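Missing here: one protein chain of the complex. Every other protein chain is in place.
Presenting subunit A:
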Amino acid sequence: MKLELARVVQGCRLGVLTGLGRAGQHSLEVPGCLLYTRCGSVPHLTQDTLHTLSNLPSVTQLTLSTLAEHQEVLEEFNEGVRKFAGLHDTVLYCSLHDPATLSPTGHITNKTVSVWGSGGRIELSVDKFMALQKAVQPDLYQSMADGETWPSNTSRKRVRKSVDRTLAHLDECLLLHHKTQELKGVEVLGVVEGGDVMEERVRSARETAKRPVGGFCLDGLQSAAMGQNLRTQLITAVIKELPEDKPRLLQGVGRPDQVLSCVEAGVDLFESFFPYQVTERGCALTFTFNITTDPETSGTGVQAAPTVLKLDEDKPEVNIVENDGPDHLPEDQSSMTPFEINLKDKRFRDDFGPLVEGCGCYCCKNHQRAYLHHLLVTNELLAGVLLMLHNTAHYCAFFSALRGAIASNRLEHLKERVLKGSGMVLVREGAGLTDGQ
């Protein structure tokens, strides 16, 4: 696995992660996202419906929280999740937790972490964790980690412990990894912890970078843990300790505005649980990211008018910031963001347009908002199928537009598009987030 950077603009790293997969035949463009799954399946979708979408991410994310309970059958099967789940030719990345759900706290010990499957809690020691990796047979996986630093009252001592434990888990994982024939050629991503404590973040990054890992997972920075201002500061500090040539995957962050800020802070990869969460609340992603000059669709002069949103050249780190609290309460992940529309809303009852004009996904090519509204109010299963198709397509297209914008020096333009189009306002650091709706 090798990261080839084409250019770095305003902190954003544009490049290609090559040599992915056991035979090294796959690649993934960065900044980019992974394909989110539960039990090896993109939620709601069969392989036939999923593959109506083109340009899917070449890396699929598996989660131990949905696979650990199937360890026995996977071990008996002995050919890995790719074949067990009937997946197409794709690179598999295996993470510990499901990023779309917060696990209950208070079950971590010095030697174990827990995941929650359909049948309840499953406690994982490093041995069991590695036995699972052997059964899952991913191409890359996240090392075992104690990431329980997101609750707001987490003490400095607890944060330090999480860094220590995570480093110890990494060493043990690497030891077992190198002894396991079946995991030859599989990459391990080291996990950077440290909660909201700057020194611990730096220590975690520095120590992890000393280990023979293929890349890094930045954990404990999820939306539930902190605001974007703090997140940006922490990521910026962490990144300084990490080698340039290895990828950085940020866990638990998916909102487009936060993605943009984190990419500027130096993040390469994101999980794509966000479109799934949007789907589950009956919403469709509709935010604009199209920056091709087209007077028909450009709206009210976003490009033409001298914009008040223009950023100071000296201060490229200016970000959309929010109050320093978490973006959402942990239990409130179901709340809507400005990037989506709620199709249950009465105004869509007789809206015969597609979810997004010009979108090429199966849903937009075949169905109207009024139909989606009907499927949602009648609780029909097809609603989840069609929304998941559209939201996945829209999110992947956003990353593609982001790469295009970096390549063509139009990142500011894209940011304006994404944020202003969603009714958000770019503000200076220190000010609160303004929701323009």
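We adopt the following convention: contacts are C-beta pairs under 8 Å (C-beta built on N, C-alpha and C of every residue); 3 or more make two chains touch, one makes a residue touch a chain; residues count from 1.
Convention: contacts and distances are computed from a predicted model.
Protein name for the hidden chain, per its UniProt entry and selected from "Queuine tRNA-ribosyltransferase catalytic subunit 1", "Glyceronephosphate O-acyltransferase", "Replication protein A 14 kDa subunit B-like" or "type I protein arginine methyltransferase": "Queuine tRNA-ribosyltransferase catalytic subunit 1".
The chain omitted from view is touched by exactly one of A:54, A:118 or A:153, namely A:118. Of A:66, A:114, A:204 or A:422, it is A:66 that touches the chain left out of the display.
Interface with the hidden chain, as seen from subunit A, comprises residues 38-49, 52, 66, 69-70, 72-73, 76-77, 84-86, 117-119, 349-350, 352, 362, 366-368, 370-371, 373-375, 377-378, 380-382, 384-386.
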